[in-house]
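In this view, the complex is presented without one of its protein chains, the others remaining in place.
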């Protein structure tokens, strides 16, 4: 159904390394890749304090017959980076798409944009399911060949019943979850049990206009730009690490309905960039920040 | 010294009208201008609720020998708009520059930018003085042929002494005041006695990062864009009506020092646009909002 | 099928006036609207040379029972504007959607974006048909409840046969035509017989990279921004009046495939804005320029 994504690279691995900065990490990592016959095609590195802070690195390398070589690579990485260094690492095969579930609601612009980008091959993911608390998008989603599940949001503060049902659907089936204007707050318990990253799109330039109805608040404050923010979800509402943001110009003449219409364009752009970068292992979380390579 | 500004238009008047919307205002205003031999060259109009809200209008017209005609125009405006309509109005001669004072501190980027633009003829203003609580910029300012006054900010919460001195300098000498990174909070009493509009530049995208050290806060929050906001000053800190805003992209690799450097570029752009529009009578204040034509 | 568009305004008329500037036009037009019991809700005016150039005006007014009043309004307009003035005018009922046909090819991003926006009520149009020279989008289009017609482009320079078929489909059925990456040059004869405006999206920042393969040319030149341009189609390739343009930042690391992917996002934004403004009668053509109110 979907076009093959040019972001899925056969025999390419992505190695993420982060931890305490120390001289010699670049040399150790690149020597390791070279002795396993890898050819580095992209190398990004960032130290937040050159005199002894944290170290972050993303390296993509090509290695013929990568799958067969991964066990030995991982052994060597454990030895090399676990030894003299205080580093965490992860190695991913860039030919394997991540499995992305989408949680949606009535507003369909972010949902449809992700489904359509996936069909064009823009996103190196598979989409095993869309879960929505409304049925409005069911036919559209299935037209894209993606399973659709309806889990209504029960009224009131206790969301445990619907969260339970969503967890059953997602468990072990997905590598990350996108909230495409899902408009429900997920409990800390849900996030904990889910155990995979969750990416949200908030329809304001955070930290301005946290919480409900940001376009209404933006109209009331009389701002001259509106924005959107994509971030990892934590148990603190709208406080998780920001992956991407953007803004667009508005005027006094734009109603809050018009702000919402223009904002929708920014939201889908910002969310799709955040999703692409996450799927490409370009984003490293560090406390409440992200490093985006 | 300064080049003549192309924004100073001989024999052109700007008429601002606002108040309760009612049918027939456009017709009444344009008929009035026509019967005084004016030719309309720019007409902007906005109604915030077509079914009976507020009406805002800016019209620029050419009228040979304008100065002689102004008394009769004003009489007719008072009759026409004060009668059947519930409207406020102001008529300004577009060949007369507004007198703009600048209050500054140590940071010179906004101050110098306004002085440069003025010298190039970009701003239809005169600059009768710069007042600063530091002496660092004195020589630069005087090079532009602009008087410089040093009024130190006394430490502690009571600013009445320095405010008193500033008021003596400004009183009756200025039509509006620009805070070019002045970094001092002005008391409600000062604003009241001053009696002319005051325009500030805040170094964040309001309402995000209100108050002190917004670049430090932006770094801590991990935002991917920083911004600047120019607004009219009211007694509520950073809450006055916004005239203009803009943002610029930053990354995880930018220190808060680098955020300040990039932000400085946005600040001076945003402030200079706000000052230009104010000087051209393009900005109408309405509660906590602005209409910018 | 589609949501009702908030841009369709019952009992609202849009009056476009343009021609030689002369004192008194605003007064004459607004007096006319007032005596027909219209209430002006938006008024935009532009003169390209205040000392005697061309005059452009767009005014939207509310008039209860508009449909019944239109004949008298038109009579009065003909008398008033045709008399002492040298002006052209058109009056449109803002509750009547324009009929928009889309010509498409294999690339579906602009096509689907317009269909989505229409379904959401963002565009005050109806879409009587999509005509494509490929069948790939047929199912997608019909899912939106829009008829799809396949007219293959015959190879070679003579396009008269396929143009003939397209003309038969469009004739009298549409108010304007959008080329959503149609990728075929339309002959002057076709445009002449069609007799309605045609809006194109070109995948470069015109006048840079006129003609075929602009992303490839952009890569070869090593530009740091790519863009898109929406313009009215004339018989001069890529030379028609520009309605809207935008750009997006790229780097040396982006392949021409990646430029095309990023450019697609700009294209659909730019095209949708141009279509919206045209459908709202906001765009006045003047020689090779547009005035966009």
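Per-chain residue numbering starts at 1, and chain names A, B and C are given in the order in which the chains are listed.
Just so it is clear, a residue touches a chain if its C-beta (ideal position, glycine included) is under 8 Å from a C-beta of that chain, and two chains touch if they have at least 3 such contacts.
Remember, it's a predicted structure, so these values are computed and weren't measured experimentally.
Peer 1: Specify the residue from the set B:112, B:151, B:183 or B:210 that touches the hidden chain.
Peer 2: Going through B:112, B:151, B:183 or B:210 one by one, B:112 is the residue touching the chain not shown.
Peer 1: Which listed residue, B:143, B:160, B:173 or B:251, touches the chain dropped from view?
Peer 2: The missing chain is touched by B:143.
Peer 1: Of B:122, B:267 or B:281, which residue touches the hidden chain?
Peer 2: Considering all chains, including the one not shown, the answer is B:122.
Peer 1: Suppose we count only contacts with the excluded chain; which residues of subunit C make the list?
Peer 2: 46, 205-209, 221-225, 227, 241-247, 251-253, 288-292
Peer 1: Need a quick check: the contact residues on subunit A for the chain that isn't drawn.
Peer 2: 23-27, 30-31, 33-34, 37-47, 50, 62
Peer 1: Residues on subunit B that touch the omitted chain in the whole complex?
Peer 2: 6, 109, 112, 116, 120, 122, 140, 143, 257, 261, 265, 269
By definition in this document, only the chains that are shown with their structure count from here on.
Peer 1: Please report how many Å separate the Cα centroid of subunit B from that of subunit C, as a whole number.
Peer 2: 37
Peer 1: Just give me the whole-number Å value for how far the CA centre of subunit A lies from that of subunit B.
Peer 2: So the centroids are 42 Å from each other.
Peer 1: Which positions in subunit C touch two or more other chains at once?
Peer 2: In subunit C, no residue touches two or more other chains.
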